[in-house]
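Every protein chain but one is kept in place in this view of the complex.
As written, the chains take the letters A, B and C, and residue 1 is the first residue of each chain.
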Amino acid sequence: MRAMKFRNRLLVAAAVFPLIPGTAWACPACMVGDPKTAGIYLGSTLVMSALPLFLVGGLAYWLWRRHS
Amino acid sequence: MNSPATLPESRLTLPAQAGAKHLPNSVLGMIIFIIAEIMFFAALMSAHTIARSSALGGLWPPPGQPRLPVERTAINTGVLLLSGVLLWLGNRYMSTTPKVGRRYVAGAIVSGITFVSMQGVEWVALLREGLTQTASTYGAFFYLIVGAHALHAVVAIVALTWVYVLMCLGRRLPAMFAATQIFWYFVVIVWPVIYLRVYL
Amino acid sequence: MSTQVPHAEQGIFQKYFWSTDHKIIAMQYLFTGMAMGLIGGYLAYVFRMQLAFPGHSVPGFGIVTPGEYNTVVTMHGSIMIFWVAMPVLIAAFGNFLIPLMIGCDDMAFPRINRLSYQIFLLSAVVLVASFLVKGGAFGGAWTSYPPLSASGAYNLTPLGASLWLVAVALEFVAFLLGGVNFIVTAMNSRAPGMTMYDIPMVVWMIVLASIMFMASVGPLIAGAVMLLFDQTLKTGFYDPARGGDPLLWQHLFWFFGHPEVYVVLLPAIGIVAELLTVFARKKLFGYKTILYTTWATVIISFLVWAHHQFVAGIDPRMANIFSVTTLLVSVPITEMVFLYIATLYGGSIRFHTPMLWAVAFVAEFMIGGVTGIFLGASGTDIYLHDTYFVIAHFHYTFVPIAIFSVFGGLTYWYPKMFGRMLNDTLGKVHFWGTAIPFNLIFIPLFITGAAGDQRRTYNYALFAEQSRPVLQHLRMFATFGLLVMLLFQLVFLFNFFWSLRHGRRAEANPWMANTLEWTVPSPPPHGNFAKLPTVYRGPYEYGVPGRIDDYWPQDVPN
Partner (left out) sequence: MLERYLTGASTYAHSIDHLFLLIAALVGFWLIVAEIALFWLSFKFRRKQGRPTQYVTGEEKHLARWVTIPHLLVIVCDIVILVPALIVWFNIKQTNPPIEQTVRVFGQQWAWSFQQPGPDGILDTADDIRTVGELHVTVNTTYRFELRSRDVVHSFAVPSFRLKQDALPGRTISGWFRPNRVGTYDIQCTQICGIGHALMAGRVIVETPQEHAAWLIRASNPALAERESPPASATGASIVAEVRR
């Protein structure tokens, strides 16, 4: 149980590490443009990445439910 | 090696065939096709969102460009949604009283055609006001997204009309009717999203 | 096209060009893909000769101008991926194998299938025609980044650029139709008794690849329409001066472009699974695990695309996320490769030509896989991005995928496709003549890449660090490897066409394999199965204790 918790904490730390803002130097959107644009870029990236997974996953789940 | 591997169990009795539960080919094919279509529109919408957010000075629509007719299109959106509802009702009645069902389908087709022609009228007006593809990404995205949707709507109406005519001639096409319906529902459902993002 | 043949019943035209039979359509895809492969190989020859002997006239082409060089490089990439790997691996093998392996008479939508090939053929014709237009074929790299690709003033191939886009878009429409067909057929038309875990791995892989393709192609089609509008209608989707964004195309392109890598990888891995099991006479090691790892690959592959853009000007924080996901892909793929190696354990391996290809696939693909780590790790990618290291890396994945597994599959299913056996000796000569020179081409390129050779560069004369003699010698060495490899393809072509007429006649099941396609005569008649089969067990029951035969076909009750 304790080991589990430690691993979770490690995973959270690993997930957060890449997001440390720093001063994003090579980033045109977050340096020159406003942070809103950068947020929208990130948001649409996440949406576009997750959408096919939800669509295909949803279809697979629905078909599986129909069968069983 | 020491512990013998489990041998394949004898399956001389076949598992119950789920054939009856299978979705018809055309319905399944249409659903998979719709997944690709959703991704297509999602890409257009996300491109539009990015262009909108990075517009110069945060001014969207750009100064000097005509405004889109928000109210008239709201009514038009209602017409399209109505068409979806009519088609759904048509489907419900189709198995019990095909005559009533066909009437609803006809209503759905008519309101679909109304939607597309009203859009056409709107385009002509906007072009006259000077909203063009080349002036800015505002106009370009408007014509691209709305045009892509209109193209889908036209194709769907043609398909629906064709199925409707065949059904009036007495053919029974449940699978094909279902597939066409799915396509039309897709066209109907994607429109409010476009309306919210592009017009408002 | 129209049906002008007088004898509508079974005229040549009806039978071979207007057929809805999945086997004929598979052959159409196969031969079109092979023809395009010859063009792609010729283009590789042209630019490798230019790189080895810059400025000298290339025999069979002439002096390569910088514009022509860009065109040749662009077309090599586009053709090899979109017009060779895709049609042969997915469309040809998918069309041929899916109905035969799952035990049905044809695809779910035979006429859509025919339409799919016709659109594909049209796309190939458009692409080849683009060589002939004014300005020549497109020369802005297969990734086609705007603004270079968006404006004729920048790329100097305005017509070629538009034709390239039209061809690519048509090609995707063709595979969209094909993909729907594959998925629906595999889900709905399986023989009675064939459960999820009785489906041969290659069918699973082609179906999963099709699902991936369906879910990722939409954004690229959207991007392509926008790019085409930029080129022809002068819109400004990618023009920063008019509120557009050049980075947008890169996102849309790689959103499709990376899953595309796995779209061609999965069928290849599936083919190799069939070959390994049949020739090692072994059950696949961990069928379900392989299936799950494939699903994991499919899922992760949607989350990695921005690793192509680490230094492209994206948010550097995003690069961290994509670096993590990219290394995550290595987890399922490594597992899969380990399972394939483990499949050999305890087997009784026959090294016929197909098996040589299968083992070589695993051996070479591993090199491609591990070198990907250098590029997926964002830190080293800063240096290696767009160098020959990248080229060597992805050729070490793509050549096993599109060449090794295809040759393995062709030599294995040739008897079923054409009813005759290929010559095994010539097959082995061809194998060694391809596998060894392949390494001679790309190992030197790893080194030139690590020394900083940038891609798509026609001549390194202006770069002092790159025009060091030692690097030039490595380039010449790579070209030498390519020449040898191309030469040995003649052996294959000879073997292929000679055996069509003169090969030994093949019986129904020459390799003693389990899957359903070997239960019908070679070549299978129209409609495939005289009586539709029933499936009693999984596809890889080899060497089951207590049986006299070491194989146990899926449709035999006991």
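Keep this in mind: a residue touches a chain if its C-beta (ideal position, glycine included) is under 8 Å from a C-beta of that chain, and two chains touch if they have at least 3 such contacts.
Just so we're clear, the structure is a prediction, and the values are computed from it rather than from any experiment.
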- Item | Identified contact with the non-displayed chain, of C:232, C:348 or C:425 | C:348
- Options C:312, C:508, C:532 or C:556, residue touching the unrepresented chain: C:312
- Query: Out of C:26, C:227 or C:280, which is the one that touches the chain we can't see?
  - Reply: C:280
- From the listed residues C:159, C:451, C:476 or C:500, report the one that touches the chain absent from this view. C:451
- Quickly run down the residues of chain C that touch the omitted chain. 55, 65-67, 70, 139-141, 145-148, 154-156, 240-241, 245-247, 280-289, 311-313, 316-317, 319-320, 323-324, 327-328, 330-331, 334-335, 337-339, 341-351, 359, 362-363, 366-367, 370-371, 373-374, 377-380, 382-383, 385-387, 447, 450-452, 454-466, 542-545, 550
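Simple rule for what comes next: only the chains that are shown with their structure count from here on.
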- Task: Find the geometric centre of each of chain A and chain C from their Cα atoms only, then give the gap between the two centres in Å, rounded to an integer.
- Result: 30
- Just curious, how far off is chain C from chain B if you go by their C-alpha centres, in Å? 33
- Note on the structure: Residue ranges of chain C touching at least 2 other chains are 187, 211, 215-216, 219, 255
- Task: For chain A, write out the residues touching at least two other chains, lowest number first.
- Result: 29, 41, 48, 52, 55-56, 63
- Could you please specify the touching residues of chain A with respect to chain C in the complex? 14, 17-22, 24-30, 38, 41-42, 45, 48-49, 52-53, 55-56, 63
- Touching residues on chain C, where the partner in the complex is chain A: 187, 211, 215-216, 219, 251, 255, 299, 302-303, 305-306, 311, 313-318, 320-321, 323-324
- Message: With touch defined as at the start, can you tell me which chain C residues reach chain B in the complex?
- Response: 108-109, 176, 179-181, 183-184, 187-188, 192-193, 195, 211, 214-219, 221-223, 225-226, 229, 233-237, 242-245, 248, 252, 255, 534, 536-538, 541, 544-546, 557-558
